[in-house]
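The following block contains the structure, expressed as structure tokens.
Omission of a single protein chain aside, the complex is shown with its protein chains in their original locations.
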Amino acid sequence: MANHTIATNVYVSFLDKKGFLSWFLTTDHKRIGILYLISISLFFLIAGTIALLMRFELLTPASDFVSPHTYNVLFTLHGSLMVFFFIVPGLAASFGNFLIPLMIGAPDVSFPKLNLASYWIYLLGTIIMLFALLQPADTGWTFYTPYSANTDADVILITLGVFVLGFSSILTGLNFIVTIHKMRAPGMTWHRLPLFIWASYATAILQLLATPVVGITLLLLIAERSLGVGFFDPAKGGDPVLFQNFFWFYSHPAVYIMIIPAMGVISEIIPVFSRKPIFGYKAIAYSSLGIAFISFLVWAHHMFTSGISEVAATIFSFLTFLVAIPTAIKVFNWIATLYKGSIELHSAMLYALGFIFLFTIGGLTGVFLGALAADIHLHDTYFIVAHMHYVMIGGTVMGFFGALHFWYPKWFGKMFNESVAKLAWFLIFVGFNVTFFPQFFLGVQGMPRRYATYPEEFQSLMSLSTYGSWILGLGILIMTVNLLKGLFSGEKAPQNPYGSLSLEWQVPSPPPLENFEEIPHVTDWSYGYGKKKEVDA
Amino acid sequence: MEKANMEESHGHIHHMDPEVEYSSSKLGMWLFLGTEIMLFGGLFAAYAIFRAKYPEMFLESHQELNREMGAINTCILIFSSLTMAIAVTAIQKGKRKMAGLFILVTIICGLGFGVVKYFEYSAKFAHHIYPDTNIFFSLYFMMTGLHMIHVFIGLVVLGVIMVLTFKGKFNEKYSTPVEMGGLYWHLVDLIWIYLFPLLYLVG
Partner (left out) sequence: MTWIPEAASNLAGKVDGVLLVITLISIFFFVLISALLIYFAVKYRRRREDEETPYITGSEPLEILWTVIPSILLILLFVYGFVVYKEMRTPPKDSVDITVTGKQWLWTFDYYNGKKTLNELYVRQNIPVRMIMRADDVLHSFFIPAFRVKQDLLPGRYTQLWFTPTKIGTYDIFCAEYCGTGHSAMLGKVVVLSPEAYDIWEKGIGVDDGAAVASLPPAELGEKIYKEKGCNACHSIDGSIVIGPSFKGLYGRTGVLEDGSSYTADENYIMRSILEPQEEMVQGFQPVMPSFKGILSEDDITAVIAYMKTLK
């Protein structure tokens, strides 16, 4: 690389250019990340409000707020919007887009136009979904046959919306894999890459290889409803359980698409706010790949009571226990990173530590579900609802909120009110636990999930859970208002307020148009906190 | 410097290095082909499961399929892969007209494939054989139907590439889109090569 530093470029923030078209036609990964961020946040808030409505109905055993059918539509919408429109694109499409080129020292992703196309495809999926709302499905986000093949609702449109969304996920994954392979700055070897990149890489592989399977699954469901094919219809020689096998072949890797990027975020936040190198870099890096690989082998642990053979159940249970191992390794390494650190409990750090605490609960309760005898009792009860929300909210959403608070100054060039952020965190943390921890007990007591009405004996815990949802909702509201307010009236952000060594913090806040005035030459990993500088000879 | 060269060859600044851009496109296309394998993989899995479950139905029903038309289509596609490969080699040698011509032949083959399929499907419908007739025919229509959709997409893509080739957008220094189009077309051919024996030659 020539050493010409004719740095005559006046700094132009990527946010400068205004106008609808400058956003709608942008190929800048930082802007595309914002487009995704706005969209997924919107769906998060909508689907979250639906959840509040559901929990409000569940204050009492009887169906006195909404009818059972409406309740069933609500939980279908809540699940579908949360899974497909918020959490699967989630951290990858928003923060992945923003951070990956910056962290590896590149001006953009490998295929910027494809990146924009991915977003437009996502938008198309949301428009199709809006039409689907005219005759909303009541099948649950899992669309199990035969119910989904026969019910009156407009299943075709909603599954078509999800199918289209799948393309967005696939193309984003493809873009990220090629970018990480081909666009790393000189000196940025694989073992110098930030752990968020390793996580994004593992996630992208899952997006690429697993998503087509849900694509074909939903196509087959659409064919069943429109053409009368009978792969899942016993009357025509088909098998309803086959749908479940196809569906979970994608949807299990999908849950790792949801969590692995969040784990990557935690690996970035903790070293910065402990001022210590990440402990066990290689273990964490390779565990992401290990989790991604094993995730393809465990899908039928969602189906232990579905009528699969005992042999199959046994194999899947064994493999499920295996996937716990690389996950546990990460938790131990994060905690070891704190040892002898210089810890600042910034709101981003609070989310990261909160993640470890809550994800540990989520992960440990997964062990219950991997154990065959225990799963028989717990499957399809509130224990599952609690487990999934501990990993998805306690895990992914905590990671998402942590990322929002950590990279906020870098992405938007502003600062938010830190005290209010801490208050919001506290409400979210408490509210979340009050909402979902009782649900473990409800499940053990036998309360099934997807129940619009329920036996009276469960009311005290159910209503406690509802009160928790109000605290959680309040916390999220305060957090959202605080972050939005900072955009308009926050202080201007310095380049590197937290002293991070990662590349994205070595450019102005917000970054300029092509990220780097000059492509950096990397000589070390980004976790060199506390490293003694070599004395020049 | 390098950037200027690149602008010359295809008119916009992209990566720092045409080498990088080429290998990136290749990696990207191979990854995309991987997703297509996963997509069709689901159907092949369904095929395997139902064939194991209903061997006699498969044996009996597949007699209704027109082996001759299937064989013709197989030959058409294999031939079209050859012409596409020739087109790629041609553009890599800078022979634009030849490349464009051979892409055209490939497209014509693809259209021919479509015509044969049209006659095949019509014959089925005339005999009251539809996707919901039984599981074998569900698989037949879904697998060949999805394949057909991919053929049409390929024809559109190749059509665009052909026009650009004739307009002189590609040469020996830059022929990436032609190669990528070729890769896609080979995959479409490959999938058919698996479909044909599995559906038409069960016995």
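Letters A and B mark the chains in the order given here, with residues in each chain numbered from 1 onward.
Just so it is clear, contacts are C-beta pairs under 8 Å (C-beta built on N, C-alpha and C of every residue); 3 or more make two chains touch, one makes a residue touch a chain.
In this text the structure is predicted, and so the values were computed from the model without any measurement.
By the touch rule given at the top, the unshown chain touches A in the complete complex. Across A:Lys17, A:Arg275, A:Lys422 or A:Lys485, the single residue that touches the chain missing here is A:Arg275.
Although one chain is not drawn, the whole complex shows that of A:Asn97, A:Asn115, A:Asn245 or A:Thr381 it is A:Thr381 that touches it.
Within the whole complex, the absent chain has one touching residue among A:Asn150, A:Thr189, A:Ser226 or A:Gln495, and that is A:Asn150. Although one chain is hidden here, its contacts on chain A can still be listed: residues 67-69, 72, 138, 140, 144-147, 150-151, 234-235, 239-241, 274-283, 305-307, 310, 313-314, 317-318, 321-322, 324-325, 328-329, 331-333, 335-336, 338-345, 353, 356-357, 360-361, 364-365, 367-368, 370-377, 379-381, 441, 444-446, 448-455, 527-532.
One rule holds for everything that comes next: only the chains that are shown with their structure count from here on.
Separating the CA-averaged centres of chain A and chain B is a span of 35 Å. Against chain A, in their complex, chain B makes its touches with residues 15-16, 20, 23-24, 27-28, 31-32, 34-36, 38-43, 45-46, 49-50, 53-54, 57, 130-132, 134-135, 138, 141-142, 146. Within the complex formed with chain B, the residues of chain A that make contact are 110-111, 170, 174-175, 177-178, 181-183, 208-213, 215-217, 219-220, 223, 227-231, 236-239, 242, 246, 249, 519.
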